[in-house]
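Take a look at chain A:
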Amino acid sequence: MPLIDIDALHKSYGETEVLKGIDLHIKKGEVIALIGKSGSGKSTLLRCINGLEQINGGAISVDGQQLINDEMHLRNLRQKVGMIFQQFNLFPHKTAGENVMLAQQVVKKTSKSDAEAMARKMLDRVGLGDKFDNYPDQLSGGQQQRVAIARALAMEPIALLCDEVTSALDPELVGEVLEVVRELASEGMTLIMVTHEMAFARDVCSRLVFMHQGRIHEMGAPEEVFTNPQTPELRSFIGMSH
Partner candidate 1 sequence: MNYQFNFEWIGTYWPVFLAGIWMTTKLIAVGGVVGIAVGTFCAWARSLGPKWLGIIVAVYVELIRNTPFLIQLFFIFFGLPALGLRLTEVQAAMLAMVINLGAYSAEIIRAGIEATPKGQFEAGASLAMSPIQTFRHIVLVPALQKIWPALASQVVIVMLGSAVVSQIAVEDLTFAANFTQSRTFRAFEAYFVSTAIYLGLAILLRFILIQIGHSIFATKRRASR
Partner candidate 2 sequence: MSQIGFWDILTNLIFATGWTVLLSIISFIGGGILGLILLFARIGKRKWLQHVVKVYTEVFQGTPLLMQLFLAFFGLGLMGINVSPFLAASVALILWTAAFLVEIWRGCVTAIPKGQWEASASLGMTYVEQMRHIILPQALKLSVPPTVGFSVQVVKGTALTSIIGFVEVTKAGTVLANATFQPFTVYGLVALIYFALCYPLSLSARKLERKLNAAH
């Protein structure tokens, strides 16, 4: 059974239809790269999976559970699916450690000591064990993004959504974040990531999904898609991004 099931998903903002019928089935442990031009609907798709946007048609289910837009169901869903944002979105009034602890305590009702132990473990995992007491504005962009990853991991999600997690970073900081993502992939985490790092996508992903004008235009194994694109749109996109 697929872990994430997306059937005939439609999403509009007012008059403009942004997702025009998406079908996507993702198995446990798959690493999916979403690629496509800016405005093709990649972010919107991720946001729908996380329940940040209300969908206008179709269905999404995660781990056998239908996505329903009420507070209790969303809370359940979001404990299973974590999200990492382009702009990190760390909580500036909390230290790195507190950022990782907060949702465990508030949402999962974990005790403070357990939450702290988990936070230390996760910060260690992303290589920031020594930054527990630093505030976000004392960290570099790359470090902030790694804290954001640790924060999501501490909720023990079964899948992670990553939306251009390196796009806001200075070039020399991209590597450290990609390294963490690569690690997660190798440990079997289910990942759906929007990325412009084509080499990385080719290297790490099990499947590439090319989006164009609100639809999945082409998809397949990375080697296949890169070496033998079927549509002129994908051909020109790959050409563009080299």
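As a selection rule, all candidates are chains of the complex that A comes from, given by their letters.
Throughout what follows, contacts are C-beta pairs under 8 Å (C-beta built on N, C-alpha and C of every residue); 3 or more make two chains touch, one makes a residue touch a chain; residues count from 1.
Quantities reported herein were computed from a predicted structural model and do not represent experimental measurements.
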Of the listed candidates 1 or 2, the one touching chain A in this complex: 2
Contacting residues of chain A [partner candidate 2, same complex]: 50-52, 71, 74-76, 78-79, 82-83, 85, 87, 89-93, 102-103, 106-108, 137, 148, 151-152, 155
